[in-house]
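One protein chain is absent from this view; the other protein chains keep their places.
Chain nomenclature is as follows: A, B and C, assigned in order of appearance, with residue numbering initiated at 1 for each chain independently.
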Amino acid sequence: MSQPRPVLTMTAISKIFPGVRALDGVDFRLFPGEVHALMGENGAGKSTLIKVLTGVYGTDAGTIALDGEQVSFAGPMQATAAGVSTVYQEVNLLPNLSVAENIFIGREPRRGPAVNWREMRRRATELLARIDLRIDVTELLGSYSLAVQQMVAIARAIDVRARVLILDEPTSSLDADEVAQLMRIMRQLRDDGIAILFVTHFLDQVYGIADRITVLRNGRLVGEWPTAQLPQLALVEKMIGKELDALESIDAEAGHDPAAVAAGTPLVVADGLGRTGSVAPFSLTIHAGEVVGLAGLLGSGRTEVARLFFGADRADRGQLTVDGSPTAIRNPVAAIERDIAFCSENRRTEGLVGELTVRENIILAMQAARGWLRPVPRRRQDELVQRWIGALSIRPANPDVPVRNLSGGNQQKVLLARWLITEPRLLILDEPTRGIDIGAKTEIQRLVVELADGGMAVLFISAELEEVLRLSHTVAVMRDRQLVATLTNDDTLDAERVMHAIASGDRQESEVHP
Amino acid sequence: MTTTPLAARDAKAWWRVPQRHVPVLATLALLLVMYGIGVSQYTAFSNIQVIFNILIDNGFLLIVAVGMTFVILTGGIDLSVGSVVAMTAMVSASLLRSGLPPALVLVIALLIGPTLGFAMGCVIHFFDIQPFIVTLAGMFFARGLCTWISASSIPITDGFWTSMAQERIRIGENFVSVSVLITLVVVLVAAFVLAYTRLGRNVYAIGGNPQSALLMGLPVGRTKIAVYTISGLCSAIGGIVLSFYTLSGAPLIAVGMELDVIAAVVIGGTLLTGGSGYVFGTVLGVLVLGVIQTLITFDGSLNSWWTKIVIGALLFAFILLQRLVVLRKK
Amino acid sequence: GNSDTGGSGGEAGSDKIVLGFSQVGAESGWRTANTTSVKEAATEAGIELKFDDAQQKQENQIKAIRNFIQQKVDVIAFSPVVESGWDTVLKEAKDADIPVILTDRAVDSADKTLYKTFIGSDFVKEGRLSGEWLVEEKKAATGPVNIVELQGTTGSAPANDRKKGFAEAIATNPNLKVVASQSGDFTRAGGKQVMEQFLKANPKIDVLFAHNDDMGLGALEAITAAGKVPGKDITIITIDAVKDGMQALADGKFNFIAECSPLLGPQLMDLVKKVHAGESVPERVETEETTFTPEQAKAALPTRKY
Partner (left out) sequence: MSAVRDRFAAASGHRLFWPLVVLALLIVANTVYRPSFLSVELKDGHLYGSLIDIVRLSAPLILVALGMSLVIATGGIDLSVGSVAAVSGAVACLYISKQPDQNSLGGVFTALALAFGVALVLGVWNGTLVAVIGIQPIIATLILMVAGRGLAQLIAEGQIITINSEPYRTIGVGHLLTLPFAIVVALVVTLLVAVLTRRTALGMIIEAVGGNAEASRLAGIRSRRITLLVYVVSAACAAVAGFMMTANVSSADGNAVGLWVELDAILAVVIGGTALAGGRFYLGGTIVGALIIQTLTTSVYAMSIDPQTALLFKAVVVIAVCLIQAPAFRARLRRRRTPPPPPPTAVETQKEQVPA
């Protein structure tokens, strides 16, 4: 398959950030007409390698050659011009512009000097239709969910007829359907001879599409293998650098008994809760010690449900009962007072404060709850922060670096730590494993099970249906911003039944809690 | 399984006002209300010439505000505008006094502003220094240059300038000055550039999120430098128009103008954080300030301190209503 | 703007004379006294006053004059913020047949027909009177007499003219020398801060000439703090003669004040009536002004209004 001449060669690349050696003598090559998976734990240096390639960062050592010719891009603009098209890890688009413009800005169709708006809209609609996204392209991008934004970013990248396409965790918040779409398109492009660099933490996606795998660990190259020659288990071991035993054990641990949990006292009961224009009224009960999973397609309204529970948006109908007494949760403060925590899906805009340090980000919610007059004592901070940095293996383990310098996955862990230290009774996790490597993901899943065993209620949202099924006692299914079914996760429940509930046209009444 | 729920959005009715136009329309409506109040209170207010006078008297302000709109849209700020306006007027006046031909003076005067703007843009971009500081230094610099040229005002007697100043373009009973036409052209060109050219769209992009714009391969640096140059150019044009207006260059003219300009832009609905706003909004913002001032002059019964208090109160009332209308719409 | 005069707008036909008056601003006590004088005199003379405050901006003043023209007032009076740049709008006033009177400060228009008359003080004369008094006071001095000067706002007409008049007058005695001259912006705080530096930089200061009372009053604080006795160790000359300044003069802290009277209201109203009636008026009317020594100040203080 691989041709003799790589389109892209990176040799002995090193990149040093103050205090961190992010890349250390890494070699990498990419052939035309292949999908090449770049793998590694959170903070291994994948995104940095990509940013060095496209000129976002300068290198400290090493050379980059495109088509055998040495290059050094001054920035993404030059890289794009040279035929390297990139979707960076964090969705990096412009929320204040329309969807169409986000796709075409920088290469707008023009008539004379003037941008041809009509043509741009037409082409954008067409392009999005190709990846099965049918949305109003004149709306501002910011009004769409993160997943939609991710799709738009992909659309932008694939529309450029590039020689090299780089996708840094493009699928982190996509559903199975969208992922399938993306895979189809990637295959198409590969067959056209385009070289694709693909970063993901989903092993099945890697084995589904990648021709070749390069593994990084701690900024160093571990090696490069054809996919066929690297079994899944071996890959994971290369990534984490040690023998693996814990991975499969999660299923066994989650040997839960939904019936027993549901018999307990309800902690939070939503009765006809809803918000005009965002979620239709729904009813849902969450018991102490219960994990309720929310399943649904992209944009089906799962996030909106979570936000209503937390008071991030105000419900305009229905009733929420906490501990048996009706409560109006009008804002996050009220929710936190009732021991509800919400780990939002969009860590960059709704989660972290980039300028603050890891430590400050972790204690932020706890501090807010205590009020500013009672600072968390330094010793307590150290203790908590150290514990969770260890438990979630946040890297670098230094609590005093600004959180924006952390890799994407590590940022997600910091956000999780923030809410875990508040010891809530209801923990709402919206895509908590987004962008997290398999090792840490297992860790987090185990944690959820543990917490639930300890009596914490969890509302768990994930684009990965398997994950939802593995962890939840109860699965609530969303479609078109409606709660269409509540299914008990007993032995009979499987992905197929959930998909059926999502797909079937008529609204089913809940099967478990009347 | 290809029907995403995202498709389930009702088609937009043609008459529905897009959300992002609401603030501007609200501002327009409130402006009309304010004008109506003026007409009902003072007889002479209804003269068409009053409206024309607002344009004549605020032309230079509007031109400068248009330039500022570019800068603010990128999330920056330009404090040097007032001084650059004064400097342009001073330079023109002193060059004319020294006997240079008006055409040459015009070219020189129109070059100084953009040059300073370009320099400031470069410092802001290449050295990554906050625009506030750089343009504040630019403001000191230009103002210092004004007083260095001459400590007192210099009258302009040149024929071309005088005719530009005193030419009245009749429209029926009433008239406008040449400056109004210049203003109109500037506004239209700017509106076109912002809405229909790559430069304009890049301006919005940078205001939305400079990091993203960079990663999307947009020419962030070039655009940043361009907006400060444009602002400098607009200030220079504004300075020329001001020198038509006063037929002189005075070292202390347009002191504090930057605040009026910023206020006008922001009242017009442009976000100071960048990324959202329209030139048309800026036009409205300037008109709002103009109408407030005209109302106060027509009243003629306020003493100096009540004048300030009433300006503040009217501004407050206006912004509060604007806010309420927009909130209600949401 | 709610208005009790609403609608009266100076439509032609009402028998009351309507005067549109555009004031520079309210930047000092002197200016406020000036405004008050104009307002009171207008009421007394039965003239309807349309008052506008330009907040020290020429642009605002031009706008105000345009609006007066729209309102068809009978006479326009204004204190120009700066000298240049009035031709266009004054021409409009002339075309609308509205006579214009300048108060307090002059304009430099070549076309003298654009305004009817000027009423105000002669700043050069004020500076000269101060200088002449000093020459007289120090005529016995044998050694050099070191003078420091607190200037008004840079470039303003009063600052320029007072400096000029003073310099002319003291030129007659080569012993009198201005060793330092800085702008104190006509404010007390400015006067104090600049004086502090003068005192540090110049070991021997004999005379302080301040372009207005306020700066002189600020300088007093600095002089006292430096351990010197104002009025004795340092001779102090100021201009304006506002109440606080007169008090300092009476207390012996100042030595001499040249008056610059803000009370030109009555004289202005006379001119307005004459101009409105079409009578001829002199090209230049000077306000009645005098100078004060400590004794004269003591006598004048009880009746001082501003």
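In this text, a contact is a pair of C-beta atoms (placed from the backbone, for glycine too) under 8 Å apart; a residue touches a chain by one contact, two chains touch by 3 or more.
Because the structure is predicted, anything quoted here is derived from the model rather than measured.
Q: Going by the stated contact criterion, tell me the shown chains that border the hidden chain.
A: Looking at the complete complex, the unshown chain comes into contact with A, B, C.
Q: One chain is left out of this view; which of A:E108, A:E360, A:E431 or A:E464 touches it in the full complex?
A: With A:E108, A:E360, A:E431 or A:E464 as choices, the missing chain is touched by A:E360.
Q: Which residue from B:L30, B:V105, B:I156 or B:L214 sits in contact with the chain not drawn here?
A: B:L214
Q: Which of C:G218, C:G231 or C:G265 sits in contact with the chain that's absent?
A: With C:G218, C:G231 or C:G265 as choices, the missing chain is touched by C:G218.
Q: Check the options A:D271, A:E350 or A:D480 and report the residue that touches the missing chain.
A: A:E350
Q: Which positions on chain C touch the chain that was left off?
A: For chain C, the residues touching the absent chain are 25-29, 31-32, 35, 154, 180-183, 185, 187-190, 192-194, 196-197, 200-201, 214, 217-218, 221, 225, 227, 244, 306.
Q: What residues on chain B make contact with the chain left out of this view?
A: Given the touch definition above, chain B has residues 123, 125-130, 132-134, 136-141, 143-145, 147-148, 151, 210-211, 214, 221, 259, 262-263, 266-267, 271-272, 303-313, 315-316, 319-320, 323, 327 touching the missing chain.
Q: Could I get the residues of chain A that touch the absent chain, sorted low to high?
A: Against the missing chain, chain A presents residues 17, 55-58, 63, 72-75, 78, 310, 312, 331-333, 335-336, 342, 344, 349-356, 360, 364-365, 367-370, 372-376, 405, 418.
The rule is short, and it goes like this: only the chains that are shown with their structure count from here on.
Q: So which chain ends up in the middle if you average the CA atoms?
A: B
Q: Given the two chain pairs A-B and B-C, which is bridged by the higher number of C-beta pairs in contact?
A: More contacting C-beta pairs are found at B-C.
Q: Using the average of all C-alpha atoms in each chain as its centre, how far is it in Å between chain A and chain C?
A: Centres of chain A and chain C (C-alpha means) sit 72 Å apart.
Q: Please work out the Cα centroid separation of chain A and chain B, and write it as a whole number of Å.
A: 43
Q: Going by the contact rule set out above, which residues of chain C touch chain B in the complex?
A: My answer: residues 1-7, 9-11, 20, 23, 25-26, 32, 35, 39, 49-53, 55-60, 62-64, 66-68, 70-72, 82-88, 91, 108, 110, 153-155, 157, 160.
Q: Going by the contact rule set out above, which residues of chain A touch chain B in the complex?
A: Touching chain B: residues 56, 75-77, 79-81, 86, 88, 92-97, 101, 105-106, 108, 110, 113-115, 132-136, 138, 140, 144, 148, 156, 177, 297-300, 479-481, 499, 503 of chain A.
Q: Inside the complex, what are the residues of chain B that reach chain A?
A: It comes out as residues 1-2, 4-9, 12, 18, 20, 192, 195-198, 201-202, 204-205, 207-209, 211-219, 275-276.
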